[in-house]
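Up next, chain A:
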Amino acid sequence: MNLSSTPVTRRALFASALTAATAAVTLVGCSDTEGAGTAAGSASASRRTLTVGMELAYPPFETKDDAGNPTGVSVSFMQDFADAYGYELKVENMGFDGLIPSLQTRKADCVMSSITITPEREEQVDFTDPYAVAQLAILANASSGIESADDLNQPGKTVAVKTGSTGDVYATKNLAQAEILRLADESACVTEVSQGRADGFLYDQLTIYRNQKANPDTTVAVFIPFQDPEYWGIAVQQGDDELREELNAFIAESRQNGEFDKLTETYLAEEKAAFDELGFRWFFDFDEQDAATGDSAAADAGEAANSEGKDA
Partner candidate 1 sequence: MRNPFVAGRDGRATPAQALASYALVCAAVIGFFWLSLAMAGIALNLDFVAQFRTRIADGLLLTLEISVASLVLSCVIGLPVAVGQGSRILPVRYLCDLYVKLIRGTPLLAQIYLFFYIVGTAWGVENRFAAGVIILSVFSGAYIAEIVRGSLSSLDSGQLEAARAVGFTRAQTLRYVVVPQLVSRTLPALTGQFASIVKDSSLLSVIAVIELTQTMQEISASTFNLFGTYLVLAALYLVLTLPIMFVSRWFERRGSYAH
Partner candidate 2 sequence: MRIELEGVTHAFADAPVLAGIDFADDVSTLAVIGPSGGGKSTLLRIVGGLIAPTAGTVRVDGAEVPRDGEALARYRASLGFVFQDGGLFHHLTARENIALPLRAVHGLAEDRARRRADELLERFGLAAEADKRPSELSGGQRQRVAIARAVAPRPRMLLLDEPTSALDPEYTTEVLNLLRDLKDGGTRFVAVTHEMGFARHACSKVAFLCNGRLAEYGESAEVFSHPRTPELKRFLGKLLEWRV
């Protein structure tokens, strides 16, 4: 990544602050080129930057580590993709509302931020093949008696959703009887439910599972599937077929070579166990037939593709 650029900037600033002669600045410039050359070794000089937009507020998929660096399933995934296809990865953190506009204004090359593929979004951007599948669940107030989505679709019931999320879309379409409370922040939605201001909060199963564990006395989780599964895709600029094809190829490889299992192991081991126990479909258990067939063969193919990518 762009680790090398930080000291250069500092030195350049330092130099200009001292109003040193231009020679000094040139010197810094020279040493920088040299340093970069040795660090990159034999890698080709034309490594392209891949700017990925993410909302780093959705652990463990997109989040920040304690030091503030981007981390999570999507970050690791994109890093592996960038390594394989010869990109310099740059993660841009932005609000969920700004993700699609960042593609339209070419501030980002692609967006991987647990975005559900919807026809409306497909009018604005292009999506890769789905890489994960999720389902909505309900975080209900413990004393609300909510046991299904139908229980929420009643006059006098209040449903909290995150503005613009698929929960919002679902509630707007299917819970017309209830009052819909659109909030910018997930934790605000959870607070609304745990305080009893809202009866339920519609969001993906993982978030609901985690927040129910965090508020065991005031909330209950309703996991009964009440809608079609949502497929998450990586969004690219409209017409950017080259990048989309590369991503599609990498997604296909990852499904074969255990990349997703590795990510699950790293970030989601506990949740996976809980989901298995509850009998839920796992995020990356997508195409059950394909997943069942020979792992070793797929892994080989993946490795081949990987090394090919590095050489390119």
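Just so we're on the same page, a residue touches a chain if its C-beta (ideal position, glycine included) is under 8 Å from a C-beta of that chain, and two chains touch if they have at least 3 such contacts; residues count from 1.
Behind the choice of candidates: all candidates are chains of the complex that A comes from, given by their letters.
Just so you know, these numbers come straight off a predicted model, no measurement behind them.
Between chain A and the candidates 1 or 2, a touch occurs in this complex only for 1. Residue ranges of chain A in contact with candidate 1, taken from their complex: 97-98, 100-101, 104-106, 120-121, 123-124, 163-164, 168-169, 172, 181-185, 188, 191, 195, 197.
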